[in-house]
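Below are the structure tokens for one structure; questions will follow.
What you see is the complex with one protein chain gone and the rest in place.
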Amino acid sequence: MQETNMLTQIGLEHYLVLSAILFSMGMAGVLMRRNLIVLLMSVELMLNAVNISFVAFSKFNGNIEGQIMVFFVMTIAAAEAAVGLALAVSIFKRFKEVNIRFFEHLKG
Amino acid sequence: MMNMGSTPFEITVNIIKTVLVFLMMVQLVPILVWVERRGSAFIQNRFGPNRIGPLGLMQLLADAVKFLTKEDFVPDKGNKYLFYAAPVFALIPAAIAYMAIPMSTPLIIGDSKFLIQGFEINVGIVFILGISSLAAYTILMAGWGSGSKFSLMGAMRASAQIISYELALGLSIVGVIMTYGTFNLTDIIQAQQGHLSFSFFSHQIESAFLPNWGIFYQPLGAIIFLAATFAESNRLPFDLAEGEAELVAGFHTEYGGFKMLMFFIGEYGHMMIASGLMATFFFGGYGIPYVTTKEVYEFFLSSTGVETTAHVLNTLVHFLSYNIKFIFFLWFFIHVRWTLPRFRYDQLMDLGWKTMLPWALANTIVTAIIIFASAQFSF
Partner (left out) sequence: MVDAFLFWFLAIVTVLAGLSVVLMTNPIYSALSLVMTMVGVAALFVTLEAYFLAGVQLIVYAGAVMVLFVMVLMLFDLKHELQAFTRGKITGGVKIASVGIIAGLVVGAITLGTKALELSKAGAETSKPVVDSTKALAENLFLKNVFGFEALGVVLLVIAVGTVALSRTKGGTHARD
């Protein structure tokens, strides 16, 4: 009885778990990938996951502020992606590489 | 919008409508190609294709048969998956975006109400803008998957052009949205009925001569929208993505056969969306000028007496009216292609960012000021 209820009736928990899964995948990408652009894309994935949870809370609480927050997050994410890409282009022009293992100059 | 239909009957009807809209887009392309080739031939003082079928109408059928028997290859340095995926992806945004455009009044048979559009979407305009902005990926995938420098450069230029003109497109529509106060395309069409009448600083301005079309409310918005949709569908004078003299054939250099045909189906699909939107926002959509849809329905009801027949005739007449405007704009697109010369790339980017964007912004601000002021003050 409980099993069919979870499968057929979508509640807040479903969206939050989905958001958590996407967020942790993005975090794994940031930690494990070495291409600079893929790093930036994983950050975008994390921000999208957070957007889902904002909108889910907004709907299930009846409060429109969640969607306003999504506006802000979306704008900041787009701006940060632009700056990140400009930096990546500068790095590529200088080093001809975007693999971050070449930039570990501060190590050791 | 979440109801794809509560009953299986509704769901089936919706699925059939989806397939029908897609097929409509694909089947209109041979006719458009014929119009383009014959029309351009007459403009250039030569005959077009006139051997196959009456007046050359079967030319595209012969072309399709020829394409079927061509070799199917992938360039050596290209990416096989992206090369195959790009033409398929060309069809998808155009077909989906066309579903939101209403083509006639709803058909009410007995109890059930059939909408003559793919889906009734409450935020119609935002949906269409969003889906048609996915068209940049087709070009990028095609340019990259071909593995040649010509294709890549053509793809970069074309995608930069598309995302630049999306801004002017969106802003020119904001003026229309502010004037009519809704995103819903059906409501915008319903607001453009009858004669020109609006209240300006609490004077009621009526005109028996002009219909109540959007172009008289937003003339600058209409011009900017028309120019921006030319750029969005990569048509001349903005088509240096496929500029023949400059980049061989731009991003579809390495494509032959059916794949190239699918690119053109996508391009004509975008042209159809642009014509449909132009007719909807600025020329009254499926409405007949000077009369409202209710008056037409009453006329049919009084002449036939049967409600179902009146509804069917009402839908047919309005569908005809929409088609006339739609075909006029398609013909206009084709005509402009063979009339104007092509823009250079830096001229094109200057036009998009330094001319059309400021004018569209100014249009938005002036419209907002006038709407606000004429609601508050009166003289």
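Each chain gets a letter, A and B, in the order it is written, and its residues are counted from 1.
Assume a contact is a pair of C-beta atoms (placed from the backbone, for glycine too) under 8 Å apart; a residue touches a chain by one contact, two chains touch by 3 or more.
Only a predicted model underlies this, so the values are computations on that prediction, with no experimental measurement involved.
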With touch defined as in the header, list the contact partners of the absent chain among those displayed. A, B
Looking at the whole complex, which of B:Leu129, B:Val174 or B:Ile370 touches the chain that is not displayed? B:Leu129
Would you write out the residues of chain A that touch the absent chain, in ascending order? 7-18, 20-29, 31-35, 37-38, 40-42, 44-45, 48, 51-52, 55-56, 58-65, 67-68, 70-72, 74-79, 81-83, 85-90, 92, 98-99, 101
Where chain B meets the chain that is not shown, the residues are 1-2, 4, 11, 79, 81-82, 121-123, 126-127, 129-131, 133-134, 136-137, 140-141, 143-144, 152, 155-156, 159-160, 163, 166, 170, 183
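By our rule, only the chains that are shown with their structure count from here on.
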Chain centre separation (chain A, chain B; CA means) in Å: 34
